[in-house]
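Only a single protein chain was left out; the remaining protein chains are all shown in position.
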Amino acid sequence: MTTTTLPNYLEDKQGKKGLMVWLTTHDHKRIGLMYLAALSVFFIVGVLIGILMRLELLNPGKDIVDPQTYNSLFTLHGVIMIFLFVIPGIPAVFGNIALPLIIGARDVAFPKLNLFSWYLYMFGAMLALGTLLVGDGPPDTGWTFYAPYSVKTGTNVTMAVFAAFILGFSSILTGLNFIVTIHRMRCPGMSWFKMPLFAWALYATSWIQLLATPVVGITLLMIAVERMLGIGLFDPALGGDPVLYQHLFWIYSHPAVYIMILPGMGVISEIIPTFSQRRIFGYKAIAYSSLAIAFIGYFVWGHHMFTSGMSGPARVIFSILTFLVAIPSAIKVFNWLATMYNGSIDMKPPMLYAMGFIFLFLIGGLTGLVNGALAADIHIHDTYFVVGHFHYVMFGGTGFAFFAAMHYWFPKIWGKMYSIKHATRAFWVLFTGFNILYFPMLVVGIMGMPRRYYDYLPQFHLPNEISTVGSWITVLGLVYMIVVLIQGMRKGEKAERNPWHGLTLDWQTDSPPTLENFEEIPTVTEGPYEYK
Amino acid sequence: MDEQKHHIVDYLTNIKVWVALAVLTILTVWVSEFNLATLTVAVALSIATIKAILVLSYFMHLKFDSKILIIMVLVTLVIFLSMIIFTFFDYLYRK
Amino acid sequence: MNSGASNFAQGVDMAFYVILGISVFFLVGITATMIWFVIRYNRKRNPVAKNIKDNTKLEIIWTVIPTILVLVMFYYGWIGYMPMKRVPNGALEVKATGRMWSWQFDYENGKSSNILVVPLNKPVKLNLYSPDVLHSLYIPAFRIKEDVVPGLNNTMWFTPTKLGEYDILCAEYCGIQHSYMLSKVKVISEQEYLTWYNEKAPESDTLEAVGMQVIKRLGCVACHSQDGSKIVGPTFKALYGSTRKVTLPDGSTKEVKADDDYIKLSINDPNAEVVDGYQKNLMQSYKTQLNDEEIKEVIEYLKGLK
Partner (left out) sequence: MSTNSQQPEVHHPVIHRDDTAKKLGMWLFLFTELILFGGLFLVYSIYRYLNPEDFSNGSHHLDVGIGALNTMILITSSLTVALSITAIQKNKPKLAIGLIVFTIFCALLFMVNKYFEWGHKIHYDLYPGTELFKALKPGEGLFYVLYYFMTGLHMLHVVVGAILLGIMANYIRKGMITHDNYVLLENGGLYWHLVDLIWIYLFPLLYLIH
């Protein structure tokens, strides 16, 4: 291909000025960047809250905040991290930026709807943060909003619940957009099994977004109605059943954890073959396992309710299905490993983050298996072991995949390159801090420390101390990483089209890509990883 | 769902479907007058399902659309029904 | 993990160790392989990759083996859990009430206590009851936990196998004092238990007023301080006789004097007159748990708190 005559997407102004260029854009890459900007801000708020919580937990008794404040902190931390960060995370940012590129399309199927999703997201986010400022204080229910406490408490739950409702619709519309895009806009020659695995992962994710999210929408609406009109759908005094609320909540929120992790796995499936310069091993196995996780993931929600008073047979069924859903994840890990065998491995930052992902996701996934066992979960449920588990999978998994994606597509997005040396160092700080922060949580959980505890018994002191120190190192690593990336964005060297020598279509166009991605829509004749 | 010639459902077919739906509505109301004990729910839901299939296949064109769309509808229904069934695994066995 | 002190500890720990063992094996194995590949096939050492075709046999192997392993894990989880559902006949029944934010244990003979006292090696069945929100009764040393759900009669049982005192914690988030909703389970020999069980409430051996004892036993102190500070309810200090501004259910407000009738109403129907600046619905009615006699004692005690 010759060099392009079209302006690249970052320069093009379309006759508009200042921020309006961005706020009215229909370009998928710009919308992706707008998500990135918003997401980073919320994410940093979430991290700060995390740090505050860790400070409070440094010693038993009061360190810095009151119990009521602490309860609001972990609720906001959970709501922000889940609904504003990990769920939209990879699809909204890197899905938007990279999906049309890797399938050789000019944009997503419904560009206007895409922008609308962003506005919905912002509106929902503002509502969520608004709970801090108006009414009777931020919600103190935990991100799970369990009835009947969420109905009784005087804090601003109604608004938070509406926020989650709106955010859900943003997520649904993104999913809808991607499904149609993948069905209709693959470039000529790209049959389903010539499609890059990131697209497969997004496809599976989108189906979960579409079919699971409405359940939480209607459930949270019921909570809101119950609070506003006092009509009890879950209030035992009025014949309701609080456990039914839990069913409805987890019918969505378990599949939601796969909304978080599948796109991350998709990113890893792109990075590993590129940096090993090898054909991915078991392409079909990885593609199918995404679909399998998405499908089986619908039927395991009960594992969050093993101590809720759910009937025995239901516990057994949910436990066994939980174990089955772990297998497709295992298949992916093994195939990634096999892809490295006999490759030519280049340990650049994206690959480092991918390796970090595998290690941390392994710990997260394997502790998930402990949770899934009936007997073990009776002891472990609602303790810090679970907190450790989900930080390993969400932050060690999705978070690290997010970082990997950020380092991988960085040159494509900005047309510049960050400092490889410093990015590598930042990784090691982050990785070390991470393990010091979260591993003690697993230990203290096994010792029996429940979660959502403002204060704890003296025997839990030491692990908590270590964990808090770890949180400082983690944040150091994070700051380091962000500084390196921002430096690269501002003053980095000009990047080539294809610095990592990838074969997927995103690397075949300019960096940064032109306004409509490709001079001409490409035609493919081979699978996406046919390294010679 | 590839570009295919659009199939036109003619007026008469639509009207026939409408007649069927109307008859089924009357039927279901009529049946509900009897006490069918445990069958009540089953009968009412079966009739509703026949009506739904009619609406889906003719009014909503599903019968003339591509296979993949039908598969999607089925997957959605399977997932929806499983949500109910799996929740019942809890309630059926509570003591 | 501290060593277990109930009949379930072994089953739970077994499931835990089996899964932990398999997990450590895979974690170490996979990580080591990964590191080895990174070194062995580094671009410097191996500049040109060798492409290897997919291998169906391998795919099947690493699908089937994990499947078998997870079924093993499931099996241990299941057998560890099964006995938790089968309460033996003749178990000692205790009603365990979890409320915001205290535990109360009522025995069959009417004895009531804030700590759970049980005899060694005798099965004990707890009938879980909550008047307000979700709680969860968790005894780490016994490896058991079950939610206390309002409106549902959940139960749990165990046989303590070691003498001693163990922590009881609330494991389901239940509001501001969730982390202070603690208690103990005290395992004593059967003989000691019988004496404890049959002795009358220790009236004379404490200097505490009866009203005070009631307030402690029913957990009022979790919400009402006696030193003037605000927890979630108004302090008891100087309450009696003062003028209260209250809101009625229809939204109107009025001023009332905190006399006997007012306090009685506050205890029996807390939402009828809600004190200004406090939240309704938090305090539950204690109608069924306090008789007039006891309410009188409470009032007497409150009078003394100047």
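Before moving on, here are some points about what is shown:
Per-chain numbering from 1; labels A, B and C assigned in written order.
Simple rule for what comes next: a contact is a pair of C-beta atoms (placed from the backbone, for glycine too) under 8 Å apart; a residue touches a chain by one contact, two chains touch by 3 or more.
Fair warning: this is a prediction, and the values are worked out from it, not measured in the lab.
Although it is not drawn here, the omitted chain touches the following shown chains in the complete assembly: A, B. From the set A:Thr25, A:Ser72, A:Thr383 or A:Thr504, the residue in touch with the chain omitted from the display is A:Thr504, counting the whole complex. Interface with the hidden chain, as seen from chain B, comprises residues 1-3, 6, 8-11, 14-15, 17-18, 21-22, 25-26, 28-29, 32, 40-41, 44-45, 47-48, 51-52, 55-56, 58-61, 69, 72-73, 76, 79-80, 83-84, 87-88, 91.
Seen across the whole complex, the unshown chain contacts chain A at 1, 5-6, 106, 109-110, 113, 172, 176-177, 179-180, 183-185, 188, 194, 210-215, 217-219, 222, 225, 229-233, 238-241, 244, 247-248, 251, 503-505, 508, 516, 519-528, 530.
To be clear about the criterion, only the chains that are shown with their structure count from here on.
Averaged C-alpha coordinates put the centre of chain A at 32 Å from the centre of chain C. The mean-CA centres of chain B and chain C are about 46 angstrom from one another, to the nearest whole unit. Across the assembly, chain A contributes 243, 309, 312 as residues in contact with two or more other chains. Residues of chain A that touch chain B in their complex: 183, 211, 215, 243-244, 247, 251, 298-299, 301-302, 309-314, 317-318.
If you check the complex, the residues on chain C that touch chain A are 1-2, 8, 11-12, 14-16, 19-20, 23, 26-27, 30-31, 33-34, 37-38, 41-43, 46-52, 54-55, 58-59, 62-63, 66-67, 70-71, 73-74, 76-81, 84-85, 132-134, 136, 138, 140-141, 143-147, 149-152, 154, 167, 169-180, 182, 279, 281-282. Residues of chain A that touch chain C in their complex: 67-68, 71, 140-142, 146, 148-149, 152-154, 236-237, 240-243, 276-279, 281-285, 307-309, 312, 315-316, 319-320, 323-324, 326-327, 330-331, 333-335, 337-338, 340-347, 355, 358-359, 362-363, 366-367, 369-370, 372-379, 381-383, 446-448, 450-457, 531-532.
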